[in-house]
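In what follows, a single structure is set out as structure tokens and then discussed.
What follows is chain A.
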Amino acid sequence: MTADRAPDLECRALTKRFDTMTAVRSVDFSVPAGSFFSILGPSGCGKTTIMRMIAGFLEPTSGDILIKGRSMLGVPPNRRPVNMVFQHLALFPMMNVAENIGYGLRRQGVAKAEITRRTGEVLERIQLPDIGTRKVSELSGGQRQRVAIARCMVLEPDVLLLDEPLGALDLKLREKMKIELKALQAEFDTTFVYITHDQGEALVMSDSVAVMNAGAFEQVGAARDLYYNPATAFVAGFVGEANRWTGRVTAARGSEAEVRTDAGLTLHARGTGLSQGDKVEIFVRPEAITLAHSVHAVEGDANQIAVQVTALLFNGANSRVLVRDPVSGAEIDVALPQSAAFADLDKGAQVHVGWGRDQSLCFAGTRA
Partner candidate 1 sequence: MTPKSYLTCTVALLVLAAPAHADTLRLLTWGGYAPDAVIEKFEEATGHTVEVTLSNNEEMVAKLRATGGGGFDLAQPSQDRIAGPQAEFGIYKPIDMSKIDTAQITPSMLEATKANTTVDGDVYGVPHVWGTSGLIVNAAEAGSVADYTDLCNEDLMGKVTYRLKRPTLIGFAFAMGLDPFAAYGDTAAYQDILDQVEAKLVECKPVVKAYWSGGDELINLMRSGETVAAMAWDTGGWKLNTDNPDINFVAPASGALGWVDTFVLPAQGRADDAAYDWINFVMQPEIAAMITEEAGNFTASQGADEFVNDALKAQYQTSFPPEAVDNIRWYPPVPAEIERIEGETLDRVQAAS
Partner candidate 2 sequence: MTRRLGFFLLLAPLVLWLGLLIIIPHIDMALVSLRARTGPGEYAPSLQNYGDFFTQPLYLMTFARTAIMSVLATLITLIIGFPISYYIAKIARGRSQASLFLLCLIPFWVSELVRTFGWIILLRETGVISNMLQWAGLADQPVEMLYNDAAMMLGLVYTSMLFMVVPLTTTLESLDDAVIEAGYDLGGNGFSVLREIVIPHAMPGIVSGCIVVFMLSLGNYLTPTMLGGKDSLWFTQLIYSQFIVRFNWELGAAFGFCLLGASSLIVWGMLRLSGQTLERTMGEGA
């Protein structure tokens, strides 16, 4: 990934308007060669629309799409060096697996023997060497998934587009395929553009993730950045779990602010450019909150509250404790530490919670 090499895919001010609504609003991004780029966003935010413009099924209203530096405007789908794995895979039901994979090569006019060789090779690489003669309907969900990818990869595209390819799979298989997809990307060493509304998929696999909302990108960055330094309230709320409160700034000094939530809880947060009376949203990750039996354990924290346990949500390593502030009545979601100290925590127990000022992510409220 040298700087002078043109990115595999670049979108400039990409916009798509349908009659009355704007599905994609001036989106800019570039994907370096060989990387795994995800677009993450809620259903209906315009992800598929971007994909279809890149693949050539939709003409952008304005903006440009470049693949390896070459503009794709006016190039029909069958002449673009991108291939797409469809939301429901769209394998050809009238052909067997080998015919499915060989389809693109046949279209390129590759010789029969060569097709057979390359089809066999790609089947090896997806570790399904013996299924060439099977019917598509006889495959398992995971096998189909891999065949759909192989069908594209055999053409050695510059960019592979994947539109929520794991959407139709059950949870277990989805977890497994996440890892496998990442491995496949490394194996083929191709640029993947992956869209999903599942943050788990995006965070695990991607080198870089774009969070999208209502047709526009909110933030583009590495998974860790999005999680720890969300740029907007939307990103903070959409990526990862968080306690969310809305309230007003009661005092602001430099980058420090004191906020009183609508429920009546007083919180200390960090946020720039805030002044007294501003509406804000505050996000606190459950795992950023310290849980303690005694108040001394949270003494150093800017925020500390004595609370009562209202529920225990056991889920192995991801177990949670729901606690309530008796003063304001606010519920707080706290990660359960995996230590013996809390093994016998019970409903109704009196505990203390606390977190630092930096752990309270504060955004000027737009949606409050």
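The candidates were selected such that all candidates are chains of the complex that A comes from, given by their letters.
What we mean here is this: a residue touches a chain if its C-beta (ideal position, glycine included) is under 8 Å from a C-beta of that chain, and two chains touch if they have at least 3 such contacts; residues count from 1.
Values in this document were obtained by computation on a predicted structure and should not be read as measured data.
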For chain A, as assembled in this complex, the candidate in touch from 1 or 2: 2
Touching residues (chain side chain A, partner candidate 2) in the complex: 55-57, 76-78, 83-84, 86-88, 90-95, 103-104, 107-108, 151-152, 155
